[in-house]
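One structure coming up, written as structure tokens, with questions to follow.
For this depiction, one protein chain was excluded, whereas all remaining protein chains were kept in their positions.
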Amino acid sequence: MSMSPASQSHTADLETRDMLLNIGPAHPAMHGIIRIVAKLDGERIQEADVEIGYLHRAFEKMSETVDYNGVIPYTDRLNYVSPLINNMGYCMTVEKLLGITVPERCHYVRVILSEISRITDHLTCVGASAMELGAFTVFLYMIKAREFLWELVEKVTGARMTVSYCRVGGVKADLPEDFAEPCRKAFAETRKVLAESDGLLTRNRIFVDRMSGTGVISAEDAVSYGITGPFLRSTGADYDVRKDCPYAVYDRLPFDVPVGTRGDNMDRYLVRMEEMEQSMRIVERALIDIPRGPVQVNPGTGHPMPAAEMVDLGKVGNIVAIAGDSAVTCPTLEGSGRAEHPSIATNEKRVFLPPKEDTYGNIEGLMQQFKLVMFGHGVRPPRGEVYFPVEGANGELGFYVVSDGAGSPYRVRVRPPCFAIMSALSKILTGDMIADMIPTFGSVNMIGGELDR
Amino acid sequence: MEPGKPESTPEPEPFICSDGPVLSTRFKDPEGTWFEDYAADGGYLAARKALTSMTPEQVIDEVSKARLRGLGGAGFPTGRKWSFIPKQTTKPKYLVVNADEGEPGTFKDRYILERDPHALLEGIVIAAYAIGSHKAYVYIRGEYFRPAKRLQRAIDEAYSRSWLGKNIQGTGFDLDVVIHRGAGAYICGEETALLTSLEGGKGFPRIKPPFPAISGLFSCPTIVNNVETLACVPYILRHGAERFAGMGPDSQGGTRLFCLSGHVARPGVYEEPVGMTLRRLIERAGGVRNGNQLKAVIPGGISAKILRADEIDVAMDFNSLMAAGSMAGSGGVIVMDETTCMVEALHSAVRFFADESCGQCSPCREGTGWVHRIMRRITEGQGRLQDLDDLLAIASGMEGKTICVFADAAAWPIQSYITKFRAEFETFIRSGRTTRSLEVASCPS
Amino acid sequence: MPKLSIDGREVSVRDGTTVIQAAEKLGIFVPRYCYHPGLSIAGNCRICLVEVEKFPKLQIACNTPVTEGMVVHTNNEKAEGGRRVVLEFLLANHPLDCPVCDQSGECDLQNFYLNFGLYDPRFREQKVKKHKAVALGPHVMLDQERCILCSRCVRFTDEITKTGEFGIFNRGDHAELGIYPGSELNNRYSANVVDICPVGALTERDFRFKARVWYLSSAPTVCNGCAQGCNMDLHYVLDRPHLNDGARVVRVKPRYNPDVNQWWLCDEGRYGFGWIDRARLVKVLSRDGEVAAAWEQALAAIAGALKGGRIGVIASAQLTNEELFLIREIFWRALGAQVSASVPVKPGSCDDFLIQADKNPNTFGATLLGLAGPDAPTAAQIVDEALAGDLDVLWVMDHDLVELFGEEKVRGLSEKVGLFVFSGTNENATVPLAHWVLPSAAYVEKDGTFVNFKGRVQRIGRAFPPLQDSREDWRILLELAGKLGLPLDWQSPEKIFLALAKAAPPFEGLSYEAIGAQGVRVAVAP
Amino acid sequence: MAVRVVRRHELTFWEKIYIPQILCGLKITFTHFFRNLFLHTAHLVGRFKNVPASVTIQYPEELRPLMSRFRSRHRLTLREDHTPRCVGCMLCETVCPAKCITIVPAEHPDPNIEKYPIRFDIDLGVCVYCGYCVEVCPEDAIRMDTGILDVAAYSREAMRLDIHELMDPGLRKPVSRCNLKFPHKCGLNGGEMKGSWDAPRP
Partner (left out) sequence: MMEALVIKLVLAGIVFFAALNLAGFHTWVERKQSALIQDRIGANRADIFGFRLLGTLHGVADVIKMFTKEDIVPAGANKTLHTLAPFFSVFFALVAFAGIPFGDRLILGDRVIELQIAKIDAALLYIFAMLSLEAYGVILAGFASRNNYAILGGIRATAQLISYEIALGMSVLGVVMVYGTMDLAEVVRAQGRMIGGWLPLWGIVTQPVAFFIFVTAALAETKRLPFDLPEGESEIIGYFVEYSGMKFGMFFLTDFLETIVVASLSTTLFFGGWQIPYLMPDGFHFPWGGVLLVPNPIYVLLGVASFSIKGLIFCFVFMQLRWTLPRFRYDQLMSLGWKGLFPIAVVNVVVTAVALVFFGKAS
């Protein structure tokens, strides 16, 4: 690709001996989970043999051993930089299998958190690429911005990475009441950081030289490799699941799909930088459009009481004292109470846990809770199989779930976006210099968790 | 039936009708009408006629023609009921007299048992003859000490006069009558529960089918009749079915003992033709006490649906009342004037049902208790408007889903009180009123 | 044969069938609490309401006899609405006990709520308080609050055991289940009320808090407690050793077999599984029961002694037909040994329902194979011979000879006989006196068949592998045959059984498949 | 609005000769440098304390303010008499995707409580902090609100919290004496604990 025939003959004339360089898995740029055996002619890569599988944790097999909601913590660990998108993808797949819909607010909540995740993912990807090119400062600025975003995530989900936030049929908790303000602040910080990073990189010739013309792939090749996401869009193809196969409420939110022109690392960098802006745009709009938050179920009558008290009263059958009241639960369960429940979860009792007040305060809720948790009871989609794609940070993240009607999935298959890219990596790398491997590999944004599953 | 009646109001002496054509003719003497007087009044003529000159089929036919209906509350045509007894069976057949008069607002059987027990005995003899039974049980409400004592005296007299026992009056017909005293359960007024109780079990109604006429007491064919129903039988045989039938509308013959209680000037037992309207009946009892405004009437014991003051132009026979959305039931007419608080009235009713549910079928067992607890909460001022809809839903949930009709009986008042006096209930709940004084007793409706 | 339609599907049933049975025939499940096919009909739970066309009200399916042309709907809106409201009533006073209730996981309230209920609860009153955790007898625990008064237990004690301990007391929502004052629920079938209790009101004291039911795995088997051969399901837990004191078998539940035990199981059989996990022999022991040895070594030594020796085998009617058949082939046919499975056991108690006096599950099988019965020698004869010094090798399977013949005699045996082999599952007084002790697998650890006292051959299934070093008897015998050079090359009980079916006339033409889950009658008891 | 091609201008001459862009970059880094230098200095003399000079948090002295929903180490909530609220329903043990919870229940003398755990272990070395246990607990008996993050130990065994540590989050290993009020005899006080994970399998 970047190698002219002249240079090839030139090297051939020299009759240099090829060097076989084993890069990774214990290599700083290989994340410890990938190995590339490169045949080098000087600094040029003649052949690259990409070997994956170092982070294989049998996600798909493990999924078959747990119930449908038990898979969710595993999905956190697919693309661990943007776990919320994985959560969402998996849950929407199972919901499709079950044939249930979730409330609109729940969709919005999922979209908002997905987009925040997408930003964190791109920040990590761009930052890490820059760091591997030596621009450590940019990396730390981006990580700083990611920190602000993760605080948002933590505020909503109770964890930064291993969020386990979505549930089949809804999400664990509603957005906190004061979510818009910190979100605005975090975005302001993020924008500042993006501007600074832009200043440090985009027009810097060293960076541009490193990125331009390296890791080039044509749109045709990208499509035939099944590449999706920013990597595909950098080649000029405008495929984006959110646009082409809209899910949740993406069809109602305004955003652009940035595409590149040459399909090189620089394009991918630019596409990602632009996508972050677009994601912020989505979130900002979604926060305006999102249907109204929790409605008090029983205005005036219910008052909050400690969960323990509620349990004790329920235990002695004093339902009259607790009915309609809201429970002050463990703070980690904030946002999942009776008031929020209708807006964050489907009203399908066979799928979603009841609000804690029902668990504590009436036998029906308690039984529902037990039935959904006990082995062999739980969520039981009908026999069938579905595939559902969402736009992950790296491209189309698809889940294919087969149900045999039992409490655990019969089969869960993930279509991880970076898997397709990794298969093309060898081709992309060949002919580039060894140093180009770094930005190219960085722009793949390979995440071992989802690659090896 | 009215709860929370102020202590100061003196209990009026009940009026006992003694001029009725059929049932109350011998009610004059509070000490009771005994064999000689009864015989002198033409007593046992009908029985003699039946035993000597009629076949059982003719008796049943006559009763059918008289359009006599079960006056215990259900209103099932008596003749038809008797005809259900299988003819070919080798099992003994039983006649059971339901004298378990537990319906609040009803106290008519008591006067038959106390003042004219031989009318009942004669009816028993005729009925037993008609269905071929040689053993009759009288299941008397446990609280009816005096009636039981007097009935026993009458039975003893009848035995000594050979109107009971072996070979009655030389006709070759044997009949024993045994009194069984209940233990205070309202549900034992339900015929299958009564049978279970009679057998020595806990008073649980039984599932039907099989019906008692096929498999009743001790799994034998059994007819269960109310005291008043049987007390009508001698009149029918003596004066002919036409005369009896002529006293009422097309669907139902004869008269009834109506028990008027509550806020009427002269509460008591009145025998009137079943076609008489409720308004006339109340007027007959002197109208509403103290000249107060009439608010509501329960026409047939508290299980009957309540009628508003503007709905009382209705005849008191089974079909008319059913058409009016209530029921004739046991003939216990409870009159409520404007001082009555319907919420507390309903509370009182549901408390009764919660107490008396046998606890066998889940809807009734849990429903009555649940309703009672809601009503108690409402009367304690802790009600919510939602409760009213809940009550209606619970009531409709109880209705028609149980072995016996107790649950329906418990559901009807709830439904009728709340639908007919909803505004009053809502006001009560909104104001969270917990105490009731006479001055404010008349809840705005 | 009235023909009726249920949910649009036609079915013809016998006269007198109820709607619930007809629906079951079609595979339509109508929820039920009070209805139990083995008991009379009470019709009080009202959950089985269905809509029958032309009837104004919903009818209970359990007590509505089918009539020609009846049209029944079990899942239309009206029927579902009726059910839902009944369930709501049932749950109104139900305590919030799922966390502590052993029934959760197999509780019909839970199941039906999620299958048929799914309403939003409206109950917001004080629940009725009743007695909790009342021990009714040695095996059963009562929680009155959880009881839905379906009266199944009452009818069970009235109709099946005819002991009538249970009664329902009080009225209305204070009605409660109880046993009559002064009595105790201690009849021999008492724990069946736990099985038939659709909710958690009656729970097993033995199983109490041992494990949650959803942890349990289940394997079908046949009780080895007596010659009745009641069908049952063995419930065990392997992956949570912190529960149940590390024992694998947690409980036993009867399995329906119309020809043997119907729905029932006696308490003796139900609680007779303790030995499976306790005091087991798990190592091969050589002389004096002290030195652990390897199987290879033991079998080689035993085979050496068997060749050419005069042999006596006291087999056991606890063994499966397959194993008895192997014993017959190896010891009797090939080695000419004296083999007996008729061991003088003190007859246990019995009754006219399920419990048999013969406490061995396979005496009839042994008789059919000629190892017991009039033609076979008795164990006492073999012991006498051995004491007389006429035997070189004595092999005792499972039996505690000390208990049977006294310690002195057995000690004598141990000295007189050249090789005294004991194979069995558990420790007993004979074990220390044997020269070789071979640990064998319990019946739940192996496949095989038993023949019950009525001549019904039934399969026992392997629930889990044998403990530690112990092995199934058939495996021991096959390996021994290999050592002896006998051409027996069946590698599984199933193959052994096929050979057995060929060799023993009563089993002619049978296979495991033909026996099925419920067994097949092969002979008529004498 | 759907597709936007990202702009990509060729570098200008000045950009091509590195220096202006390097100076631009230096401007950004110097801005940060001097701003932070100034702020750090100012902080030393106690000024501008409310403007953070760095995003770093000086863990362990300084803890990151946790969001209220943050899932931290578990604890078992207590009844008023200092016995565990847990009734040993084992829902958490069941739902735990990491299978890190071990519960052994026993009979409680109070029939209204009926059941309680005599053994409740959480192996934090295995735990994934998903919070499912809290979510499914029907008794509000387990919570993840201790704010304890520094779960570290020298051995796998020490990562396993027993009921004492879970009931009293302040407690640290080794727990030598049981000072919690149990209705049963606790293993630590010389009593016997029924059921034991460590017991050899028969």
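As written, the chain order gives the labels A, B, C and D, with residue 1 at the start of each chain.
Note that in this section a residue touches a chain if its C-beta (ideal position, glycine included) is under 8 Å from a C-beta of that chain, and two chains touch if they have at least 3 such contacts.
Keep in mind that what you see is a predicted model, and the values were worked out from it rather than measured.
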| item | value |
| --- | --- |
| Touched by the hidden chain, restricted to displayed chains | A, D |
| Touch criterion as defined above, residue of A:A180, A:I206 or A:V223 at the omitted chain | A:I206 |
| For chain D, the residues touching the chain missing from this view | 19, 22, 25-26, 28-30, 32-33, 36-37, 40, 53-56, 58 |
| Absent-chain interface as seen on chain A, which is shown | 19-22, 27-29, 43, 130-137, 140-141, 144, 200-201, 204, 206-207, 209-210, 433-438 |
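What we mean here is this: only the chains that are shown with their structure count from here on.
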| item | value |
| --- | --- |
| Whole-Å separation of chain centres (CA-atom averages), chain C against chain D | 47 |
| Residue list for chain B, restricted to those that touch at least two other chains | 373, 377 |
| Per-residue overlap in chain C, given as positions that touch at least 2 other chains | 93, 96, 98-99, 104, 123, 125-126, 128, 212, 214-215 |
| Chain C residues touching chain B - in the complex, by the definition given at the top | 41-47, 49, 56-58, 60, 63, 65, 82, 85-86, 88-90, 92-93, 122-123, 125-126, 128, 148-149, 167-168, 170-175 |
| Chain A to chain C touching residues, read off their complex | 314-320, 323-324, 349-350, 358, 360-371, 374-377 |
| Contacting residues of chain B [partner chain C, same complex] | 185, 187, 202, 207, 209, 354-363, 365-370, 373-374, 377, 390, 393-394, 396-398, 400-403 |
